[in-house]
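With one protein chain held back, the other chains of the complex are shown just where they sit.
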Amino acid sequence: MKHLRSIDELGVDGLRRLLDLSDHMAEINRRPVPKVPALRNKTVVSLFFEDSTRTRLSFETAAKRLSADTMSFSVGTSSVNKGESLRDTIETVAAMGVDAFVVRHKSSGVPWQISRWTEASVVNAGDGWHEHPTQAILDCYTVRTALNRPEGFDGMHIAIVGDIKHSRVARSNVWAFASLGARITLVAPHTLLPPSLEGWPVDVVHNIDDIIDRVDVLYMLRMQRERMHEALVPSLREYTAQFGLTPGRADRLQSHALVMHPGPMNRGVEMAVDPGELPGSVITQQVTNGVSVRMAVLFDLLGSGSALVGEASS
Amino acid sequence: MKHLRSIDELGVDGLRRLLDLSDHMAEINRRPVPKVPALRNKTVVSLFFEDSTRTRLSFETAAKRLSADTMSFSVGTSSVNKGESLRDTIETVAAMGVDAFVVRHKSSGVPWQISRWTEASVVNAGDGWHEHPTQAILDCYTVRTALNRPEGFDGMHIAIVGDIKHSRVARSNVWAFASLGARITLVAPHTLLPPSLEGWPVDVVHNIDDIIDRVDVLYMLRMQRERMHEALVPSLREYTAQFGLTPGRADRLQSHALVMHPGPMNRGVEMAVDPGELPGSVITQQVTNGVSVRMAVLFDLLGSGSALVGEASS
Partner (left out) sequence: MKHLRSIDELGVDGLRRLLDLSDHMAEINRRPVPKVPALRNKTVVSLFFEDSTRTRLSFETAAKRLSADTMSFSVGTSSVNKGESLRDTIETVAAMGVDAFVVRHKSSGVPWQISRWTEASVVNAGDGWHEHPTQAILDCYTVRTALNRPEGFDGMHIAIVGDIKHSRVARSNVWAFASLGARITLVAPHTLLPPSLEGWPVDVVHNIDDIIDRVDVLYMLRMQRERMHEALVPSLREYTAQFGLTPGRADRLQSHALVMHPGPMNRGVEMAVDPGELPGSVITQQVTNGVSVRMAVLFDLLGSGSALVGEASS
């Protein structure tokens, strides 16, 4: 694997390989000294053209636990402000000696463009509404471990609830969950679905109460306040009433069902219950697993097998 | 000690223990290679919701000299901007594996809230007008070493001059100096004193010239320009005339008296002399000692005694 730009490009074999590797990384993370020298002297540069502290910290933590050097570059302090082209920025940073770029950008497709301009590996950390592949992998890993389903998700029913249209998480997760065998139902109002779902391996319902008592995984998406201003939902209160996870709905979940959320949550909107009170919530585990999964991704891109043995010297 | 949120919670025994430990850290800092492996593979995260380069750099330097990994998180680039609750931010960052949070926030009490949401240690690096305990400890350490008073401050007279009302430094320092035995006089106009001083172990005067020639330590607080706009002082010029350290007043200090300031100074306002020209100024030593004291705090929270021996391997 040279780049990780989409779940599609990764393929189901790649996805399974990364999930297995994540198990190994999770074991490292349970050690008293959670650090290995696997990527010693590799340099990983975070290029975040959109704010995302949680994703950036997760990648940087992953890189450090593999002993890589990390550097961070955010648009606020960059020459991109001076009108430099993205291409020149990439070529300039790459010329200093970079092994991987971790890229977040508000425009779809930017990670593909960047990979044409550099010899370094490119990891998509979110491009517009398009893809967020490491989120999908960490979500698969979380389902796999929490429901103990290492062999795959055949027969599992996963509902993804909320603003599908504007969600890169939904796009990446649909393909990842489906490729492992899950049956997927999207739950959203018409205004928050893409214009066409042709070719998507999903069912659609417009009422969360139709499926709440029969899913194995309830995946809640963030409801952004901006959608209300765009008149895509009548009000946040109305949204919660129709699509939010309320205490009443939480009581109707099956006892083994998982509740997931990519964060940051809007408490009182899509999450109208305290996740700390939900026995099935694995939202914190998603974050913890994110570090293991991103270690697996970086190691798969930059490492060589034998380097993973033993502790880091630094 | 699990957290350092206030001087009160630390107590006098804790304060003395940290001062003794700071001596050891200062010795490490005088070595050609000022680094020990004491906190190797511990992760310290700076969460600064208010700008403070000097305090953040001091903590990060301290963490690095103990070989901890450091990560920095400032509100400008965080999901807090997207409306994420503080609690979710903390739980998210903590889930990646954090041993201590160093927190600055404009609201009093935030470090206590945070410590309820995470297993990690919490160090208060300034909460609103409330407390700034590491500043108080480094000030005690500076007085103790500069006046050679390891046993305590009995009989010592310390004046704290300026905007007591809005100063977390004043609050923390009063309790720390007093617990070591010093007699404390606050010097301020009525408008810059808290509504009530009931229970504070202090005297109050409204004229700096009443005490300038008899104090052992003159502790000047920063005069913020905003106070003038709020009409709490008539003008900065007037403030300087009544409460500033002018050359004439500096001449009246006892020869052994120390001049201190928590920084950043307003030259020409409260500091109407060049501190470089004052023989008693220990303002630079305060900064240098800040690194040793913060090493002591982090080690006390996260370290184990035997790890402090020898040099770092990295």
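Note that the chains are named A and B in the order they appear, and that numbering of residues resets to 1 at the start of each chain.
FYI, contacts are C-beta pairs under 8 Å (C-beta built on N, C-alpha and C of every residue); 3 or more make two chains touch, one makes a residue touch a chain.
Here the structure is a predicted model, which means the values were calculated and not measured.
From the options A:E91, A:D210 or A:E226, the residue with contact to the chain not on display is A:E91.
For the chain left out of this panel, the touching residue among B:T92, B:S167 or B:N266 is B:N266.
In the full complex, chain A makes contact with the omitted chain through residues 40-41, 43, 69, 71, 73, 76-79, 81-85, 88-89, 91-93, 95-97, 313-314.
Seen across the whole complex, the unshown chain contacts chain B at 29, 32-35, 48, 51-54, 57-58, 60-61, 64, 74, 76, 225, 263-267, 284-285, 287-288, 290-291, 313-314.
Keep in mind that, in the parts below, only the chains that are shown with their structure count from here on.
Distance between chain A and chain B, defined via averaged C-alpha coordinates, is recorded as 40 Å.
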